[in-house]
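One protein chain omitted, others in place.
Chains here go by letter, A and B, matching the order in which they are written, and residues are numbered from 1 within each.
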Amino acid sequence: MSGSNDTSPLLVAESISKTFPVRRSLTQVVQRAPRQRLTAVDDVSLSLYRGQVLGIVGESGSGKSTIAYCLVRLLELDSGRVLIGAEDMHSVRGDALRALRRHIQLIFQDPYSSLNPRLTVGRAVAEPARMHNLVDRAGEKALVSGLLERCGLRPQDAARYPRQLSGGQRQRVAIARALSTSPEILIADEAVSALDVSVQAQILNLLAELQSDLGVGIIFITHQLAVISHLATDVVVLYLGRVMESGPVASVLGASSHPYTRGLLQAQPALRGPRTKQRPALVGELPSALAIPSGCRFHTRCPLVEPICREVDPAPVEVSPGHVSRCHVLAPADGHASG
Amino acid sequence: MTSASLSDLEGADASASSSANLLDIRQLTVGFPSRRGVVLAANHVNLSLSASRTLGLVGESGCGKSVTLRSVIDMIPKPSEVLEGEVLWHGRNLVGRGVREARAVRGRQITMIFQDPGASLNPVYSIGEQIAEVFRIKLGLGKKESAERTTELLRSVGIPSPEQRARDYPHQLSGGMRQRVMIAMAVAPGPELLLADEPTTAVDVTVQEQILSLLVEIQQSSGMAVILVSHDLAVIGQTCDEIAVMYAGYVVERGSRDNVINSPRHPYTQALLAAELVFEPGQRRSRLDTIAGQPPDLGDLPPGCPFQPRCRYARPECAGVAVVIDRPPPEHGSACPFVEAPG
Partner (left out) sequence: MAIASPSAQPSSFVGLTAQSTYRIDRLRKRATAEHRFSTLAIWAGVFIVVIVPVVSLLGPVIGFGHPNQPNFNAILEAPSLAHPFGTDSTGRDVLARVFAATPLDYEVGLLTTIMAAIIGIFLGGIAGYFGGWLDAVIMRVVDVLIAFPFMIFVMAFVAVFGPGLTGIYVGLTTFGWAFFARVTRAEMLVIRERQYVLAAQTAGLRTSRILRVHALPNVLRPNFVIAMATVVWNILTLAALSYLGLGVQPPTAEWGSIVASGQIILITGQWWVSTLPGLVIVIVGVGFSLIGDGIADRFGYDFRLTV
């Protein structure tokens, strides 16, 4: 990437939005019901710097995976920009797009379908590098061995097929493959959710190691707050497609200024906590993404809801350095929090 | 069942007083054929449960916890078979070759809920109809009374506007709601024991919190016993009185929740607790404790203790260990004769 130095962001997402059309049933067509759109991502902005691990946390329907796909342009945006270095991922085409893809790679959730069953590990890992002409036939073997070892596998594993490997090992292969073009940005989409507990820790350690050794920026998407607290430096909390709170992990999770974040924190089952728990933090269910609630979209489940919450969407307010929250009650615009 | 009778049961030696236990699983061994021969998904499992208690079965994928749970009501899918052992319900055996006793207790005295609520809800009937059916058929109630109790039950599991919602079909409900309906159906016949197979694995953490708290509430108010299976140690720790840890088809540790979590005796339990992603706000651990190696291949286990390849305390004597819990319930037992709880 041209012109990047240590202080400029690796990636900037500016106000990205993504909606999906919803198919109408015949009855609806006949009744001329209005076409509905499902809002997956609504005006989200975030940035990633070198050396950062940015956690994106949210539950189902939060749009977190959609954001991942938008960042690598597996999905087109409705509006907004995704800047990799200085270039907009979504306005380049053809060879320029291909060249940009080198810098940002994705690690998927399911280790059982993220590898082509017909390719050996070696071929799968080398393919992106070969595609971008970063290595030739002669150098391929060395590249693959190096990547496999860095990811905790052996060079001999290059000849094996995915079906011969366990879930954790496949995920390591997926990481090695993602590293093959030496990207500056790695996006891990629930990369450990499908793994056993004992293996999750191994993969998280590996990612932390890679991040400190190679200096890649990592965006880690997950629904598990515990993963965020272990791995991430910064965090973005999503609800129904919008950022509710964001900032350094210690600040957002340690001194949260949003009722949803607080609800998530309280909902974590506590291994050693008292057996009898207080009432569940959040009542109700997630509203449908086809009908986003008015005002603050969280108001239907919020324990601190006030009349203004139903009418006005809160603006983002900085409650402490780098820590931004959208809440009328806990982060009011005039600076007088009452939570 | 009152707490008075509960304390009568504490301290009793299980093998001698099996009649006092609600459920006694003895030497349960389940096998299935695989390419490499027959594999034992559950291997001489011994567990017992008293009335009104909650037992958590925890372990990673392939450890045998789901198989053990399903064998309680003799619902193991073919080609797996119960090869040995008994499941004693009030002293009566429910499983084994030629034994057909489980059918009588299924759906009435012992009920089950699953990970995927879609599996147990029939898409062509409304949820009200399905619950009312349980009342009519299992309890023999009349149509009107069934409908009333259905509405009451839906309300008690936290479904708003139950009279209207009763007419909804499963696909109109969200995942969390469907899970509540499934719990309602399981609780309707007033069972003595509820089996829960990963009931919150597929839902969000905020919904999980609601479901778990609902389960605990129901359990306390009705006095039914619960066996909860999960791979999430925190979920088990939050809700269960007793915990049994499973690995490669064996029970490797068993005891009260406080004992197992605060003074784990088996190396696997210790390692699992250390590797557990415990949430510590504001603290970034630089490196997580992991369990080396990979999950066990049931077709290729080493002689003796199956945890050897990954155990930090492994020694040659481990190959001769019989994987058996050393102390009878309700004491805190472990299958490892060499390691004690951390000081």
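By our rule, a contact is a pair of C-beta atoms (placed from the backbone, for glycine too) under 8 Å apart; a residue touches a chain by one contact, two chains touch by 3 or more.
Computed from a predicted model, the values in this text were never measured in an experiment.
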Which residue of A:10, A:41, A:106 or A:331 touches the chain not shown here: A:106
Sole contact to the chain not displayed, among B:40, B:63 or B:335: B:40
Given B:189, B:223 or B:304, the one touching the chain that is not displayed: B:304
Where the unshown chain meets chain A, residue by residue: 72, 74, 97-99, 101-102, 104-106, 108-110, 113-119, 124, 127-128, 131-132, 174, 177-178, 181
Those residues of chain B which, in the complete complex, touch the missing chain: 29, 31-35, 37-38, 40, 43-44, 79, 81, 83-84, 97, 248-249, 298-299, 301-304, 306, 322
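Operating definition for what follows: only the chains that are shown with their structure count from here on.
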Centre-to-centre distance between chain B and chain A (centres being mean Cα positions), rounded to whole Å: 33
Sites on chain A touched by chain B in the complex: 59-60, 166-169, 196-202, 204-205, 208, 223-227, 229-231, 233, 249-250, 253-254, 263-273, 275-277, 279-283, 285-286
Residue ranges of chain B in contact with chain A within the complex: 60-61, 174-177, 204-210, 212-213, 216, 231-235, 237-239, 257, 261-262, 271-273, 275-291, 294-295, 310
